[in-house]
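Encoded as structure tokens, here's the structure I'll be asking about.
All protein chains but one are shown at their positions in the complex.
Here is subunit A:
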Amino acid sequence: MTTLKQATGAAYTRIYSVGAARGENAVPNDDLIGPIDSSDEWIRQRTGIITRTRAVPETDAIDLSTAAAVEAIEKSGVAPSDIDVVIVATISNPKQTPSVSAIVADRVGANPAAAYDINAACAGYAYAVAQADALIRAGAATHALVIGAEKLSDVVDPTDRSISFLLGDGAGAVVIGPSDTPGISATVWGSDGSKADAVGMNHTLTEFRDGQAPWPTLRQEGPTVFRWAVWEMAKVAKQALEQAGIEASDLAAFIPHQANMRIIDEFAKQLKLPETTVIARDIETTGNTSAASIPLATHRLLQEHPELSGGLALQIGFGAGLVFGAQVVVLP
């Protein structure tokens, strides 16, 4: 009898490099306060945001993804033709098909890599890293390009006081490949669809088409999301540390989804991080960029603290679904 051949892959994986692209404009709070009858101080106090990056109309999530990917590939030393899977996490591509990933794969020279987009909102990047790691260790791919990309300024309502003023545009990309030593821990991930109404789009596209609703934009139940994002996610973060076999004191960096500075601060408090752990606070000048926020924050951390390279970072994404994903990675 003929025996079927099955693939096996590398024993370990790691992140080789990070690339980033942010929207061209730094939008200060003062530009947004009019329609929400607010102030610069109110926004700073509640979110920690001073400016957020937003793209010009001509720039889309595909452009941002491409720019971030080009940087990541260049820094990785991996030839674009050796990338055999491209995963883009996004919720803001206004064209449902074709995928962002197939176009980006072609633009960066990775054609004919397998390419697909995933929708796991602000946990999308952590989900995509989990997939890339699993695909490579299973032998389904050798090198993965993982991107979190959003142009959220297309889905904001200037009069919304719940989430719109937090949002920014950007893309972060990493190249993941085989490693001699462990570089990506087991992912703790999951969902809770019973809280689907806590954050997400306020209307469907068909309601918009039929004139029953305005252009769909993002909304959230801020306090509900805050409670879940801090106290429930602290449990997930602790599980991720446990599965990685490390303690909070081993962390060189903590890179949570950049949802709101108040969430980041309270989260860090709950985890009892030592003072030596550097906490990513990219939200201050980038805003909340959903799936892009963790790789963008990682890129900035490594720029500002190159000594973190080789250290352990806990990254955790959480958002609309609700969905969450966390893992510990060795920083490139």
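Side notes on the structure shown:
One rule holds for everything that comes next: a residue touches a chain if its C-beta (ideal position, glycine included) is under 8 Å from a C-beta of that chain, and two chains touch if they have at least 3 such contacts; residues count from 1.
Operating definition for what follows: contacts and distances are computed from a predicted model.
According to UniProt, the chain absent from the figure is "Acyl carrier protein", selected among "Insulinase family protein", "ABC transporter permease subunit", "NAD(P)/FAD-dependent oxidoreductase" or "Acyl carrier protein".
Residue in contact with the omitted chain (choice from A:12, A:116 or A:226): A:226.
Between the chain not shown and the residues A:40, A:250, A:266 or A:284, the one that touches is A:266. Listed here are the subunit A residues that touch the chain not shown: 45-46, 221-224, 226-227, 230-231, 260, 262, 266.
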